[in-house]
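A single protein chain has been omitted from the complex, and every remaining protein chain is retained in its original position.
Just so it is clear, A and B label the chains in written order, and each chain counts residues from 1 on its own.
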Amino acid sequence: MLQATDLTKRYEDGLLALDHLNLEVEEGEIFCLLGANGAGKTTAINLFLNFIDPTSGTPLINGIDVTKDPLEAKKYVSYVSENVMLYGNFTARQNLDFFAKLGGKKSLTKEDYHMYMRKVSLPENSFEMRVKNYSKGMRQKLGITIAIIKDAQNILLDEPTSGLDPKAAAEFIKILAGLRNQGKAILMCTHDIFRAKEIADRVGIMKEGRLVMVRTREEFLEDNLERIYLEYMQEAVA
Amino acid sequence: MLRDIIFKELLDTISSLKFVFTFLLCTVLVLLAVFTGINNYRAELREYHASVALNRSNLESQPNYMTLAGYGFTVTKTPQVLSTIVTGVQNAVGKSAKVSTNIDPGLGDSKYSSSPAFAIFGELDLTFIVRIVLSLLAILFTFDAISGEKEQGTLKLALANSLPRDRLILGKAIGSFISLILPLVIPLIIALLILTIYPDVNLLREDWLRIGLIFLMFILYISVFFTLGLFVSARTLRSSTSLLVLLMVWVTFVTIIPKAAVITAGVISPVPSAQEIAAQKDAVKQEAYMGYQQSLNEWMEQNRPKTPEEGKAFQEKFKEFLEQSQKEMLAYQEEKNATIETGYQARKKKQEGLAFNISRLSPASSLMFGAMSLSRTGINENDRFVQSIRSYTSVFASWVNVKMMRNLKLGSVEQVKPDLSDMPQHEFKPENLKSSLVRAIPDFTILSLLIILFFTGAFVSFLKYDVR
Partner (left out) sequence: MFGTLVIKEIQETIHNFRFHFSVLLCLVLIPLGMYAALKNYEQRLTEYRESMRLYEQKSQGKITYNFRAEGYRPPLQRSVFAIGLEDYLPNKVLTERGGNFAISNEKGINNPQALLFGRLDFLFSAGFVLSILALIFTFSSISGEKEKGTLRLIVANSAARSQVYLAKVLGNFLVFLIPLIIAMLIGVLLLNASSVLNPFSGEFFQAFIVIFLVTLLFIFAMLNLGMLVSTLTHSSITSMAAVVFVWVILVLAVPRISPMIAEVVYPVKSEQVVNIEKQLIRENLEKELDLQRRELFEKLMAAYDLDPGFTTTRPEGAMKKAYAQYDEEKIPLEEKYRQRLNTALINIEREFANNLQTQSRIAVNLSRISPASCYSYVISEISGNGPRETGNFYENAREFQNEVREALYDKYIVKTYGGRWGTSSSTQTAEGFELGKLKVFHMSNYKHISLGAALRSEWIDILLLVFFNILFFAAGFVAFNRYDVR
């Protein structure tokens, strides 16, 4: 379970990136965080991953305070970042191998990795190909594979479908749904309203560091999510 | 986990193009340097033997003691076997000295004087390769150690796991270091093997110890730039910035500071020119000679033979007197010259010491000085040799003067061929290992301190590094 209590981040130059964020992502739930660029979505993820320290408030992963015991907390979370470059000189499998070991899975065989890659519908001939020759979609899939292999209970994703063609995006979303069904708590930051509507159990809209609205699936399916979102966007602009 | 990071770092570097290029470049340059070092040494050895033989026959062909004293002969420095690795100042200062009663000892016949093509650009010995090329390569290996992974996005992927930062940077450091050392150490080992193969290159046990110490210094030096690269990489967010900063630092510290240090020392602590000193010694010589002439004239006045019977006795007394006054003249000259010389040497030493210490701001200088001390091709060894020539010259001068006076046959045409059996020989003991090591200790220390400093800097910087 992912929990943010009054999570605040103010930078030295005074910029308030996150303003008292209160958020809970349960097991078996996909929470999509929407918002304009700079609204604070990535900051929230960075705080959960201990990449920066909060000015106040607590990020908790499975009840463990990330700021107090980050190493323990990070055992229970997987991360898929935007724009995954990975190690270009390595093959896909070598990349998976390295991150798997970091994630604690030390004794996987070549066949195991191939199986994982098959599961995410990566073509067979790409398993031993150098990642620098991968397309963006393939790399994103590899990113999620890393998360799958780690098999942590919580998953953080930052703009995972940006730049993917519809087919690749659809495949990606399918994988996410599968992970949710396994009981993972998933927090996903995205601009892709279409996919968010498809997959999210709950949706939150962030504006200028604040979580201004949270809707459950029933609620936002009833309402016109696009309209709400755009309204909030326009307000932000105005 | 540490092991995984080390392996990944190793694998990542080895499979990159820059590793292949580095390996190639290092192998070619190192082997080239050692090969030419060996060739030079063997050529020097051949010439040394040739000039010793020529000198011997020259000595034996001197018709009398006067020409022996006047023309003198040449003493050649024994070539240093470790000049195959460190050229030092050898080629600049010359390798032979003329010993005679007329000449103030100094080294001549330097390679650079006769072959200007070498002097224009300088030497390509192994130390140069390490000092200039390998330090650049070390930078090339580490400039994007941290910043590159951040740009790639793999840094945050790694840290999204329960991986402590200190373990990450430690692992990266060890992994890159091994992958950097491989292309450097392997050619060095091959070079060592080549050294052992060549018949003329005789390495005693002490020489091997010295080589070991020199190689240790090489590795320390490369490590300085390695840790510097890590440090700068951990303080910048973009690899291109990191590389530029490192290149500027490299240019400044490896090429500019050593040169500037020497100039600064020359300005702060000037030394009289060689001409001045030579002129002073010349004046002393004139003085001594005039005094000698005067006493000779006086004595002649008093003791001129008035009858043919007194003639024979006169000759004996005359010879005794000559021997005596020559000795006095020489002693006088030596005393005065010694004062001039010690004063001059003291000022030279001061300037030299200042130049050395200022230039030790640059690790490249520490490398040079340390390597030269250990291989006995430095300024210190040079000075010791000149000093030995100087003391030998006075020993030789007194011997030859005694002989000259004893064998003076007044009134006959007969030449007395010099008997060389009891001629004092020039001996020079190269510096022993302990002294060389003691002199190299400050340089070892500086390099080690820099490594510790930069690595600590990298470590601490990485703990607070913005991985986003």
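What we mean here is this: contacts are C-beta pairs under 8 Å (C-beta built on N, C-alpha and C of every residue); 3 or more make two chains touch, one makes a residue touch a chain.
Because the structure is predicted, anything quoted here is derived from the model rather than measured.
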Visible chains that the absent chain touches, using the contact criterion stated earlier: B
Per the touch definition above, residue among B:243, B:322, B:374 or B:405 touching the missing chain: B:243
From B:276, B:419 or B:466, residue that would touch the chain that is not displayed: B:276
Option touching the unshown chain, where B:1, B:14 or B:54 are the choices: B:54
Positions on chain B contacted by the hidden chain, ascending: 17-18, 21, 25, 29, 32, 36, 39-40, 43, 47, 50-51, 54-55, 57-58, 61, 63-64, 71, 74, 76, 88-89, 92-96, 106-124, 128, 132-133, 136, 140, 144, 148, 239-241, 243-244, 247-248, 251, 255-256, 258-260, 262-263, 265-267, 271, 273-276, 279, 282, 348, 351-352, 355-356, 359, 365, 368, 379, 382, 411-413, 415
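As a working rule, only the chains that are shown with their structure count from here on.
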Distance from the mean Cα position of chain B to that of chain A, given in whole angstrom: 62
Touching residues on chain A, where the partner in the complex is chain B: 42, 46, 49-52, 70-75, 77-79, 81, 83-90, 94, 98-99, 101-104, 146, 150, 156
In the complex, chain B residues that touch chain A: 1, 4-5, 8, 11-12, 15-16, 151-154, 156-164, 466-468
